[in-house]
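Report on the structure given below.
The other protein chains are all here in position, but one chain of the complex has been omitted.
Chain lettering (A, B and C) follows the sequence in which the chains are written, and residue indices restart at 1 in each chain.
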Amino acid sequence: MKQSHSILCFGIARDITGSATITLHLRPRPKVLDLRTELLAQYPAFGELVSFAIARNEAYADDEETLEPGDTLAIIPPVSGG
Amino acid sequence: MKQSHSILCFGIARDITGSATITLHLRPRPKVLDLRTELLAQYPAFGELVSFAIARNEAYADDEETLEPGDTLAIIPPVSGG
Amino acid sequence: MSEIQLSPHPLSIDACYASVQDPTCGGICLFVGTIRNHNKGKSVTHLNFESYAPMAEKEMKRIADEAKSQHGLHAVSLHHRTGELAIGDIAVIIAVSSHHRAAAFAGCEQVIDELKKHVPIWKKEFLEDGSYWVGARP
Partner (left out) sequence: MSEIQLSPHPLSIDACYASVQDPTCGGICLFVGTIRNHNKGKSVTHLNFESYAPMAEKEMKRIADEAKSQHGLHAVSLHHRTGELAIGDIAVIIAVSSHHRAAAFAGCEQVIDELKKHVPIWKKEFLEDGSYWVGARP
């Protein structure tokens, strides 16, 4: 039984996915790393970026954190403010 | 034959001498050090300052520089701008 | 005190300055980042800043608070613009007040360095012949 998560896309991430929000289907109680892996499988262009981070509930998330249903998730490509 | 030099006084130097300009009589072709020595002899209160410099023609002067007639001289007590 | 703004409206140096000024502090250091007319030899016509606003505001606040406590600052203000900007427009202003001058410089530099590393804001540069997201690709 897969768990579905919607994920916000900003900057070049929106260009890659073609949408401001995407939905990924992951195993139950997935880790951030599972999300990254699935994202790269569906959108190999993420592998061409300098790097990308995942934000969980508006904070940078470690690969080992477990995603809960209802978490606010976002793809954070390399930032360039200032 | 003494050589007379007029000297500008700023800040606490003006308070010590009581005047914006003083005149000192020095030996011919005096050095900056002679001026400092004469100044301390006439106004011992300069010895109570943290330090003081002599400006010659609007630049800091070394003790070994020779004063020429017509030089613009000034006493520079510790600065406190900014 | 630390104060942040993420705003689509033109930024004001005077407003950022006023928010940190205090009669107990003798020194204020500011950094103002503006839009350059070139980047890596290419001619830039204008650009657009996109942000993940709620997270950007949290990161800005965290960075300002950390600089304040690490350097013993009196106040930090951090304003960042969003949306479309022209050459010469102000993208970011940081103002830091402190009893000690060296701490104001060090704290201000830390805030801009950390902002450029961590705050989720993305700059798209428009050239005469196209556009690209700055720093996204090697």
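Keep this in mind: a residue touches a chain if its C-beta (ideal position, glycine included) is under 8 Å from a C-beta of that chain, and two chains touch if they have at least 3 such contacts.
This one's a predicted model, so the numbers in the text were calculated from it and none came from an experiment.
Engineer: Which chains here touch the chain that is missing from view?
Structural biologist: Looking at the entire complex, the absent chain's contacts are B, C.
Engineer: Would you indicate which residue among C:Leu6, C:Val76, C:Ile112 or C:Ala136 is in contact with the undisplayed chain?
Structural biologist: Residue touching the absent chain, from the options given: C:Ile112.
Engineer: List every residue of subunit C that touches the chain not included in the displayed model.
Structural biologist: 13-14, 17, 21, 23-38, 87-88, 101-102, 104-105, 108-109, 112
Engineer: Against the chain that's been left off, what residues of subunit B make contact? List them.
Structural biologist: 8, 10-12, 15, 48-50, 55, 58-60, 74, 76-82
Definition applied: only the chains that are shown with their structure count from here on.
Engineer: How many Å are there between the centre of subunit A and the centre of subunit C, using C-alpha atoms for each centre?
Structural biologist: 26
Engineer: Would you mind pulling out the distance in Å between where the CA atoms of subunit B average out and where those of subunit C do?
Structural biologist: Taking the average C-alpha coordinate of subunit B and of subunit C, the gap between them is 49 Å.
Engineer: If a residue has to touch 2 or more other chains to count, which residues of subunit B qualify?
Structural biologist: Not one residue in subunit B touches at least two other chains.
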